[in-house]
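Everything on this sheet refers to the single structure shown next.
In this view, the complex is presented without one of its protein chains, the others remaining in place.
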Amino acid sequence: MTRRSGICTPEDHAASRRQFLGAAAASGITAFGAQASVLAGELKKQGKSVIMLWLAGGASQLETFDPKPGAVTGGPFRSIQTSTAGVRISELMPKLAKRLHDTCIIRSLNTKNADHGGGADLMMRGRRDEASLRFPDLGAVLARELGASDSKVPDYVSFYLQTEGRNFAGSGFLGARFGPMQLSQGMTPENLSKPDNISASDFADRMALRDSWSRAFEQGRISSSLGSHQQAFARVGGLMESQKLFDLAGESAKTRELYGPTQFAEQVLIARRLVEAGVPFVRVGRAWWDSHGQNFETHQEMVPELDHVMTTLLEDLKQRGMLKNTLVLTLSEFGRTPGINSSLGRDHFASAWSCSLSGCGVIGGSVYGKTDDRGDKVVDGEIGAARLFATIYKALGINPQKNYYVGSRPVPLTDPGTEPVKEVLA
Amino acid sequence: MNKRIEPLWFLPLLAVFAAGLRGADELVLPPASMSIPAVIDQAVEAGWKERGIKPASPADDHTWLRRVTLDLTGRIPTVPEVKAFTEDKSSNRREIHIDRLISSPAYVRHMAHELEWYLMREKSNSLLAYLNRAIGEKRGWDRIFRELMVANESDAATKGSSAYLKPKVRDLDRLTNDVSVAFFGVNVSCAQCHDHPLVQDWKQDHFYGLKSFFSRTFEVGEHLAEKEHGVVRFLPNKGKEKEAGFMFLTGTKIAMPGSSEATKDQQKAEAKKIEEWKKSKTQPPAPTHSARARLVELALSANDRDFFNKAMVNYLWYRMFGHGLVMPLDQMHSENPPSHPELLAWLARDFAAHQYDISRLIRGMVASKTYALSSRYEGGSAPAANEFAVARLKPLTPAQMGTSLRLAGMATVKGDLDKKIEEAERNGRGLADQFPPLADDFQVSVTEALFMANSKRYSGEVFPEGDDKLLTAMMKAATDDIRAGLAVQSVLSRPARPDEMSLISHYLKRHGGDQKEASRQVIWSLMASPEFRFNY
Partner (left out) sequence: MNVASIKLEKSVGRQDILFGVARVPGTGRAYVAGSDFKIHEIDIDAPKPEVRTFPGHDTYVTTLALTADLIITGGYDGKLVWTKASAGTRVREIAAHKLAVRRVAVSPDGKTVVSVADDMAIRFWNVANGQMVREITGEHTPLTPQGFRSMLYACAFSADGKHLATADKTGHVVIWEAATGKKVNTFEVPVMYTWDPNARRHSIGGPRSLAFSPDGTLVAIGGTGKIGNIDHLEADGRVEIFRWQKAEKLHEFVTDGKKGLVEHLEFHPNGEIVLAAGGAGEGFLSFIDLKQKKIVHQEKVPMNVHAVATTDGMKSILAVGHQRVVRFTVA
């Protein structure tokens, strides 16, 4: 028996029939024209950014944001009081406990997909793909919404240096223009430095020569694809300059020490630098939390790092006056089972797990949602990926019902009727 | 709640839809004896006349040659080919050249690549061997469809055909939709969700009706197998769980043996057979009544094959003209009529009448005047894409980029042309990986620009030296003007214009200190230009 789950029903789509017609673009505006009007007519939400701490592999909510000490499922770690009365988190996060006031914890995620690939696709997009429509992920959407078309900094940077669990799907139907600048080898993106076998002036001259061919070719030709080609090359210089953002030598020794020496810490510090320079979305992938065996040892090792790096980031952003315009997310593809397996591990679990939102647009020092005593299921405030994303968009001042267009088909950021979680929003 | 639809209201639309399905009968079509290009030009021109559209001028020879070479063989033309074509003054040189390109081995390799992407939508080479063989042998699209659906690995002729279904078998919903999109131009899963005058229930029946044909298919080790029994049950939006019949998109139902519950004995026998298959590790035999084979029959039968006929026509049209007759490609239904209904219907009829010969259809399209228009439009804003009054820019595919970048570094061709092309295809694969695949409303990313600007890997590959190479030829040339001409000729497949000549000469003079490096920079600028990046 098959039941459609998660697929929109006709009721969900109050959109009229005409809206998903292809031929109905009778206006005669070329794709470029349509794009331009969409861009021009909007208020660019400049100045807002997102740093996503992507806890790849599935961090355990029981060893972080939703501990159940004393339950059969609780494990050996206890809970500690946070700066918010009545809210306790894992003892592995003492620093966050002391300064929960910028953070909202959501404990009631039920996202149903407990495999790495599918879960990551879902949690990076807020929705499942349709069979032949690939949705852009959060980074691509924010690159488009919050980025500037002539930006000298990248719009979307993604750090994922570990080899396990990489999922670089990216921008879907928004196209390569909004795809991530991916760092998978080192701390600096590839191809950002001028090679040493060409001088700076030759580099510029060569580019200018290219530009003249480009201008000549554009005569009498209008196409958004063509426009994007020119734009891509126009951004090269600025992006090369942005290479210095990836260089930690630009930070004081004190700041670097504060964050700490681990790879994750350094990447998060770079993320702060990028956001400070106007990059709308940075994802720092911290792999790999998939503790099927030795869950407690692994979390005892990794959670304190998260605790330290996250709170250092929040404090740093706050002191620079950036926190009100920066949304810091912790998210995974799913959580971990309350049940403890015989290797003292926890397995994949998407029925009742947690994430956190800090900073821009959210109510700090709060918890939304509740799980039962064992953590087996959500008992209050259950939300899925869609409502989480609606909440994120709303926190950033983006209309979650805003439409993109694939051909003439409107594709809203979140499906109609998807309510952001008001209790989370400031 | 669902909106209740007034029954009387939708009847006319039902008629329209039904008419749309049997289009060939109701529409007035040009005679079957007309040539494909003539029909195309006539239909498109009629539309211009009706709507007062002024088309672009015809493309010049160089532009036309580059376009058709890219479209038919996945590469830019080589310098000798440009020379030979432009020096040929015969009146039918375009037709002859089209034939030459289609008969070349590069056409087979290119079409195999294109169809592999079309069918698999991901970077994979698993279906290439089969497609190369099928296209090389000029098998019709109906035969290819059958062979991919039946997926018989025991026959040498169809070895490799199971690479289409095998990776999809684990997710039958997705498989159903993939087949529907690729072969029928209908995204069934999407059709479930949106209001349509012909009611939601029916669409669920369509989806599950089509899925039924695949529901008996499963994996046994490395192979595909199909059971004798099985039906799909589903829970509709309203009402109780029901059994999906075997139904095609047209609404035609068939009774499939094995639709009733298998008896206990039958189940046991089936389980035993499956165990044997697992052990034997060879391709399990087809069932007595194969649902998949039956689907092929049904989809190709006279009353139901309109979807099949039109889907490939529309896709090939999309690839040649840069915009489908129906857009999006997977939304062929009555609420989304083609821009030129008679044209689509005629081409579909012609395709079926000629054994679904893909190369014949492509030949006809690229021989039309419509195909040969310029992509430049003077005087006012360009007409809508679906008027086909101005040629569309099509970004090069990754394979086209890789091969063309390698060929662009050549000033001439020594030895066998196809061997050199094949070499360029092979050598270009690494570069190809750096470019993103086809997409609607393609957007170039800055990653690509940074790659071309800064990657040592790139600069290590696109400026080769040697007797037949561009850089070497430029070094040997006597004047800067000659160098300029060589560069534009090799990279952009046309002669340099006077202003370009002088710009390049001037550049070379200014950077005269290191001649070779200056030449590389000139070549770089041309390769990084949109004129190279796009098929225009």
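Letters A and B name the chains as they come in the text, with residue numbers starting at 1 for each one.
What we mean here is this: a contact is a pair of C-beta atoms (placed from the backbone, for glycine too) under 8 Å apart; a residue touches a chain by one contact, two chains touch by 3 or more.
As the structure is a prediction and not an experimental result, all values here were calculated from the model.
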Contact list for the unshown chain, restricted to visible chains: A
Candidates A:47, A:69 or A:412 - the one touching the absent chain: A:69
Residue, one of A:302, A:328, A:383 or A:424, that touches the chain absent here: A:302
Residue touching the undisplayed chain, where the options are A:220, A:293 or A:365: A:293
Footprint left on subunit A by the chain that the document does not show: 57, 69-70, 72, 75-78, 161-164, 260-264, 286-288, 290-294, 297-298, 300-302, 304-305, 340-345
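We adopt the following convention: only the chains that are shown with their structure count from here on.
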Whole-Å gap separating subunit A and subunit B, where each centre is the average of the chain's CA atoms: 34
Parts of subunit B lying in touch with subunit A, wherever the complex brings them together: 1-2, 173-174, 177-178, 181, 187, 189-190, 192-197, 200, 208, 232-235, 237, 241, 326-328, 330-331, 335-339, 375-378, 381-386, 392-393, 395, 436, 439-451, 453-456, 459, 500, 503-504, 507, 510-511, 517, 521-522, 524-526, 528-531, 533-534, 536
Touch list for subunit A against partner subunit B, complex: 1-4, 7-13, 15-18, 20-26, 28, 30-31, 33, 35, 130-133, 154, 173-179, 181, 189-195, 197-198, 202-203, 205-207, 209-210, 212-214, 216-226, 228-233, 235-236, 239-240, 406-407, 409
